[in-house]
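Just dropping this structure here.
Heads up, one of the protein chains got dropped from this complex, but the rest are sitting where they should.
Labels A, B and C are assigned to the chains in the order they are written; within every chain, residues are numbered from 1.
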Amino acid sequence: MKIAVIGGGSSYTPELIEGFINHYWELPVSEIYLVDIEQGKEKLEIVGNLARRMVENANVPITINMTLDRRKAIEQADFVTTQIRVGLLEARVRDEQIPLAFNLIGQETTGAGGFAKALRTIPVILDICKEIEELAPDAHLLNFTNPAGIVTEAVLKYSNVKTIGLCNLPIGTKMRIAQLYDVNPEHVEFEMIGINHLVWTTKIMVEGKNVTDDVLKKASYTKGITVRNVPDFGWDPLFLKSLGALPCSYHKYYYMPNQMLQDQMKAMKGGEIRAKVVKKIEDELFELYQESNLKVKPKQLELRGGAYYSEAAVNLMTSIYNNKKDIQVVNVQNKGILPCLPINCSIEINCLIDKEGARPIQPSENLPTQIRGLLQIVKAYEELTIEAAVRGDVDMALQALSIHPLVGADVAQPLLAKILNENRRYLPQFN
Amino acid sequence: MKIAVIGGGSSYTPELIEGFINHYWELPVSEIYLVDIEQGKEKLEIVGNLARRMVENANVPITINMTLDRRKAIEQADFVTTQIRVGLLEARVRDEQIPLAFNLIGQETTGAGGFAKALRTIPVILDICKEIEELAPDAHLLNFTNPAGIVTEAVLKYSNVKTIGLCNLPIGTKMRIAQLYDVNPEHVEFEMIGINHLVWTTKIMVEGKNVTDDVLKKASYTKGITVRNVPDFGWDPLFLKSLGALPCSYHKYYYMPNQMLQDQMKAMKGGEIRAKVVKKIEDELFELYQESNLKVKPKQLELRGGAYYSEAAVNLMTSIYNNKKDIQVVNVQNKGILPCLPINCSIEINCLIDKEGARPIQPSENLPTQIRGLLQIVKAYEELTIEAAVRGDVDMALQALSIHPLVGADVAQPLLAKILNENRRYLPQFN
Amino acid sequence: MKIAVIGGGSSYTPELIEGFINHYWELPVSEIYLVDIEQGKEKLEIVGNLARRMVENANVPITINMTLDRRKAIEQADFVTTQIRVGLLEARVRDEQIPLAFNLIGQETTGAGGFAKALRTIPVILDICKEIEELAPDAHLLNFTNPAGIVTEAVLKYSNVKTIGLCNLPIGTKMRIAQLYDVNPEHVEFEMIGINHLVWTTKIMVEGKNVTDDVLKKASYTKGITVRNVPDFGWDPLFLKSLGALPCSYHKYYYMPNQMLQDQMKAMKGGEIRAKVVKKIEDELFELYQESNLKVKPKQLELRGGAYYSEAAVNLMTSIYNNKKDIQVVNVQNKGILPCLPINCSIEINCLIDKEGARPIQPSENLPTQIRGLLQIVKAYEELTIEAAVRGDVDMALQALSIHPLVGADVAQPLLAKILNENRRYLPQFN
Partner (left out) sequence: MKIAVIGGGSSYTPELIEGFINHYWELPVSEIYLVDIEQGKEKLEIVGNLARRMVENANVPITINMTLDRRKAIEQADFVTTQIRVGLLEARVRDEQIPLAFNLIGQETTGAGGFAKALRTIPVILDICKEIEELAPDAHLLNFTNPAGIVTEAVLKYSNVKTIGLCNLPIGTKMRIAQLYDVNPEHVEFEMIGINHLVWTTKIMVEGKNVTDDVLKKASYTKGITVRNVPDFGWDPLFLKSLGALPCSYHKYYYMPNQMLQDQMKAMKGGEIRAKVVKKIEDELFELYQESNLKVKPKQLELRGGAYYSEAAVNLMTSIYNNKKDIQVVNVQNKGILPCLPINCSIEINCLIDKEGARPIQPSENLPTQIRGLLQIVKAYEELTIEAAVRGDVDMALQALSIHPLVGADVAQPLLAKILNENRRYLPQFN
């Protein structure tokens, strides 16, 4: 079995390698190709060498290959994963800072920052897909690249590659609920419905008992039910009760925009926007990765925000490979399962995973109206963003920002101008 | 033919009477019942007497009846119109001021103000509908009462009365386009799609020629394509081009919230919020109405904001009565004509008007994504508001405000508390 | 204004010419191109000369052109009409006789006969459409060619031509109802819903009064509410009552298959299948058309079955040309107006006709279940037939016949073999 890891020089890679090592008994990977671009060559080598030490240390017969030749990596792969960052962390710094200059949330995946990242990323991903269509038409593409929902939808709409979008948020939520109830995560079941980074947990069962209302009470004021990338303000109990579902971490940008913006402003003034924090962590990680006696994934990687990533990714591959028919929350094409959203958009939802990929399971209840409305407008933003990215269409880009609940038409024009200008070299489609 | 005008003491009534007079030849109304509540008795008498003088002066055989007995007015009516204001203009003052105290748009129909008005109005309208069901089951209810789309939807969902929601905005838009091109309004055709006070004109034909793009250019920076209730800032040309449709006046609250809010703040500081301006105009109007030598609708009424109301209302009744099969933009049940919205919600759209009422005509193009997203979230707000109003459900009320693009979850709780508190005596369903 | 009449040598053409003459005052046609194929040359000349005499006699300045050069006829036409018969009347004889040999209804448009005609016709029509796209991209294609619903759907799916499918059945129904009530046809309104030759009249208003139930009673046992092409058995009153809508003439094949089959069998034994009757009428008509003193449409044409064709066609062109916004029952794309049918299929329904073409008006009631079921299976047959015709796909052809209510899987294979074999030279797509 061959795995191609596009963006193999990422600091997350050791996480992934650990996953392959731990699950080798059920997912007998023989070859992993870590591929990256010229600018990432140095990091690729550092990470690749660590991966080799990890594999050797674990005594599993996985060959680690490092290459700059993407076609070679993709050829005949069984699984392709993407964890690329077009424009590197510098671009992320801009994604977070530009919106703040307009008094708007600056975030890697949500709002104007995620918009800019989508414009840069979609053309590159679609190029990768063309190669997969040619060189590995049966491969499953597991897309981790953010904004994962938008990128996955672009692939579903503009390529024939079998793709599933993946995020660590669902598995993270399961882990936190397991902690809340002090049970094994296996005894936590839930229904998540929505789109990537805007997904509601509408029903939670612990040891077979419906504890949704109880979790909503427990989640109030409680910190910790959140991913590490997002500041941790507690939810208001009346709000949660009226919502009737557990929001995800990224919902805070929509439901507590003022507080989140103030927090970001403060961080920016302190020079501590998330991108810079991450950059610092990454620098330290790569320092660490170079130590030749490091032969396992270092603990420090968890600070990076990608907890359970390898778990999510390797679980998915394992279920596909072994035709497991278990349930995982992933990003797939809607095809009518959420009738309030377009038939061909991507959604994040409980799916049955088998040899053929992922198929949604019908939710037990209709979507509450309050969820539906927010979901629909953000999905409309996502569709406009994809069209703008694929066609290089400024009108659609402007409308995408104009209707986004965290941006708005008031500010969309100068903001778009700045985004297009500062990302110029990564946006050939707009030139 | 008998007409019942609920809220007959309204300052708008002379407008309506004028319409009946002018169209008497094709709409032979024999009896008009102006009905109002005890508190409106004085105004009712003033308006009713003016109406009698108008009818007499015009020499048409219409009998004007004034009554506080709503059942008597409704009994066997052919058409019932509602132009009520639960809580009178004082309530409107609060609707506009409360949101401003939270730094939010304060508007009679849009945002938190319209929300408060809906909570007060829906139970009263549904009471009226029960009487219509009993006393005039074949009557058409023409609802002008704002928020007209929400109120109409409540009637469609919770009664069996034949109802059509009516607004003067579509006819006003037609008049302005006719002015722009210096043509007879009859030579202007358009497609309007959306919901009340959030309706886009997606296609404009003047003398049979598609001039949509040209209107979008002309509408840029131009003042005057707006209703009198909404401040008149010009649209940005790039924004209009990217939108690809002409927004309505009320869109400015969504597309230019900052500018609109600043304008309102300034007005409030100057003591000139719209409700107070209107109150002053109304006081002057009623002064005027009492002059016994006034026998026609006074010019000053046009300042009030209801231009073309009688036109819209009487046109609609005339087309129904005469089975005219012409096209008018009114509020009706969706029934699938806009597949992106719920089957049973109200929409504002081009309809064929005949003896049976109004039926939508399929739009020539699918809704652009940018329109769809905003429409969907505001409709979700509307549905939550209706459920909150009918059931007295605080959770739904909280979520309605939380997802409204002009309010938000950040501020919804204290805002809701204040709205419920200050409207206490008009909201028995919440007690 | 230029009209291209493809299949101009048809015996129907004088009907059409009469229409253009009568409506010249509101539809100022300057040039009519009658175009036909080499084999039809002689008839084309006969018909063309009659047309010239008719025009001259009526003293209208319309130029009649006859040509075998289809491109020349189409170039810059404003309207293109098609009334072609691939394989001529000989093919129709086969279409009617082949099914009878399998003990099945043999009919030009319904069942296996219509299926064969569709296979022959669709490729030719799509070729014509390619020429229209190239030479007259703004032209409206008015398709009369049977099976008109299937052919129109093929055009809607596989070309960009603006097209409307047209049948004389709706206007014929209106005329018969007018006769029943002895009123001017203008005072008859109805809602027709369905697909071509399978269309139900669900609501009938005469002089503004709903007379649906009364028409159903009157239609029972009554002859005459039918087109001339279909034998005239009276409807059973209990059946009509339970159906709750007036079926069309072609419904008899579905609702009275035994009686219809027996009638056809008897006719066949007497050598009087419809195709042969028609052939005889046509021979006589062309005899007549050659008489140089014939300068108007001869009465005998009405026996042919095409009554009101010119009315329907010229009405449609007139309404488009004059942006009339009246209501006509034509075949257009569904686009969701009948949610039980595919979004992109053709339906026959009340439409508003204006300069841009035809747009459906939402029916007043949801489709009754009994109508929905039959409609859906016949539409599925139609879709399979179109795919079979376009792709030359034998599997789809076999399934089309298998699910048709008047054919069935029992007999589909030998029947299909015979159809493909006997139409070999007109079905290049299957070779």
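Note that contacts are C-beta pairs under 8 Å (C-beta built on N, C-alpha and C of every residue); 3 or more make two chains touch, one makes a residue touch a chain.
Just so it is clear, the model here is predicted, and its values are computed rather than measured.
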Note = Contact partners of the omitted chain among those displayed are A, C
Key: Chain not shown: contacting residue from C:N160, C:Q179 or C:S242   = C:S242
Task = Return the single residue from A:L238, A:L352 or A:V411 that touches the missing chain.
result = A:L352
Query = Of the residues listed, A:G87, A:G149, A:G172 or A:P360, which one is in contact with the missing chain?
reply = A:P360
Query = Which parts of chain C are in contact with the chain that was left out?
reply = 236, 238-239, 241-244, 254-259, 340, 368-370, 372-374, 376-381, 383-384, 387, 394-396, 398-400, 402-403, 405, 408-410, 412-413
Key: Contact set of chain A toward the excluded chain (per top definition)   = 189, 205, 208, 323, 325-327, 335-337, 339, 352, 354-356, 359-364
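Criterion: only the chains that are shown with their structure count from here on.
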Farthest chain (mean CA position) relative to chain A = C
Computed distance of Cα centres, chain C from chain B, in Å = 46
